[in-house]
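Of the protein chains in this complex, all but one are displayed in their positions.
For reference, chains read A and B in written order, and residue numbers begin at 1 within each chain.
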Amino acid sequence: MYTIYSATGCTRCKIVMARLRQLGLDFAEHDMKAAGKEAFQRFYAANRRAIFRGPEGVEFPLLTDGQTIRQGLGPALAWLQAGPDALAGFFQVGVLHKEWLDGIDISGGDPARADDFLAVLRHLKQNAMKLEIATDGGNAALLAAAVREGLADRLVMNVRGPAHLYGQLAGRPVDPADIRATIALVAAFPAKQFQTVVAPLRRADGAVAYLAPGEVGQAAALIAEAAGDNHQPYLLRPFRPEAAADETLRRAEPLAAAALLPHRSAARTHQVKTEIEKTG
Amino acid sequence: MSNGTKPVDALRFPAILYHREHTWLQADGDAARVGISDYAQDELGDIIFFELPAVGQRFAAGQSFGSVESVKVVSTLYMPVGGEVLAVNDALADTPELANRDPYGDGWIIAVKPDGPGRGGLLTSREYREYLKTLK
Partner (left out) sequence: MTYPSVYPTGTTVYDPAKCWNGYTIFQAAEEGALLVDMNGTGVNLWKGLHGFPNKLLPGGQVFGHLGVRNPAYGMQDQTDLVQVDWDGNVVWKFDKLEYIEDPGETPQWMARQHHDFQRAGNPVGYYVPGMDPQTGEGNTLILCHKNIKNPKISDKTLLDDTIIEVTWDGDIVWEWTCSDHFDSYGFDEAAKNILARDPNYRPAGGGQGDWMHINTMSLLGPNKWHDAGDERFHPDNIIWDGRETNICAIISKQTGKVVWQIGPNYDTTDQLRKLGWIVGMHHAHMIPRGLPGEGNILIFDNGGWAGYGIPNPGAPKGSKNALRDYSRVIEIDPVTLKIVWQYTPAEAGYMMPYDANRFYSPFISSAQRLPNGNTLITEGSGGRIIEVTAGHELVWEYISPYWGKQLKLNMVYRAYRAPYEWVPQLPRPKETPIAKIDVATFRVPGAAPLAPVKQTAVAGARPYLLDPGVLCVGAADE
């Protein structure tokens, strides 16, 4: 028995409920703007630490079976497709609204579950969602399959850094051929964005230091080499220490936006359209 | 915050004292009650949770003493005066929307023993209303 917390007029909630019905699964709905208000308050008070808030507040739907909670359209459908954890890493709660859905990370999940993953994307497309798919270069073959099938509407590639630091920045071993193949796929896609978070990392001598301008320049050169041109939309993003998983990195002093100007100069040598993300 | 649905003139501000961060203070003998203003509850929308201090905790004027969470936002609660928490409105735990329905009555948040008679920096209802018009 599932419980879904919804909001009046929430299309994404309706898509999940339709899926539950399609799969013949029992569920109770609590609309937090109507009769389900008190039930939602109780649920929220008990689980608020696990509930994500985007820029516009609590994201709906929230789906639970009493033990597991999945929030947002992607994660909820992924659960119904393949169980609570099989597609973990592929789907997170996004922040985009209306017909656009983000929070899909093609390099974040297990490629052995490609069929289930693509099935979720197909279901989303059948429901007229536009999908923004993120990647850091892993699972290039899966990305190629999704693109081939027309399941992507926008691609965002997080280029972690230059090739020699890529694995360390990604937090897992990476295959350079996979990265290059992904760059080529993204570069050839009509709606795309390359971006690099100018992040700190632990260096060989143990010190923590941010990606240097030259290293970001190398990342830009990597894009140029694999994409075959120097005109890709490329965004440099400031690192947000508070969001870092690693505690040492969480203590890093944030860089001022102006501190990224030398990085931009270095990157523009290889990607002439490089810009710095506007913040605040 | 700019989510409110009502113009300032449609909101209610009884003759008590208000803090610029949208809490109110109402004297009750030696003690005083603290809550959020009609403006604050309107901006927040459906309130779903209060995180509140324990009885006996002390706070300075302007210090954060807790937070209020609605579907839209999480907002910090600020002390209108310095003082010690004498009581907490337990009803808010089960029925946080009391602060939406009756922000100056059943939706009160804490009772405090103010540190002194000073009420510097707090606004009258008229001043608070004028101040809000500069925010809208």
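The working rule: a residue touches a chain if its C-beta (ideal position, glycine included) is under 8 Å from a C-beta of that chain, and two chains touch if they have at least 3 such contacts.
Predicted, not measured: the structure shown is a model, and the values here were computed from it.
S.K.: Of the chains that are displayed, which are in contact with the missing one across the whole complex?
M.R.: A
S.K.: Which listed residue, A:111, A:176, A:241 or A:262, touches the chain dropped from view?
M.R.: Answering carefully, the residue with contact to the hidden chain is A:262.
S.K.: Since one chain isn't shown, list which residues of subunit A touch it in the complete complex.
M.R.: Residue positions of subunit A that touch the missing chain: 258, 261-262, 264-265, 268, 272-273, 278.
Here, only the chains that are shown with their structure count from here on.
S.K.: CA centre of subunit A versus CA centre of subunit B: separation in Å?
M.R.: Computed from C-alpha means, the inter-chain centre distance equals 38 Å.
S.K.: Under the stated contact criterion, what part of subunit A meets subunit B in this complex?
M.R.: Subunit A residues touching subunit B: 7, 32-33, 37, 40-41, 44-45, 48, 53, 56-58.
S.K.: Over in the complex, which subunit B residues touch subunit A? Could you list them?
M.R.: It comes out as residues 46, 48-49, 69-74, 93, 96-97.
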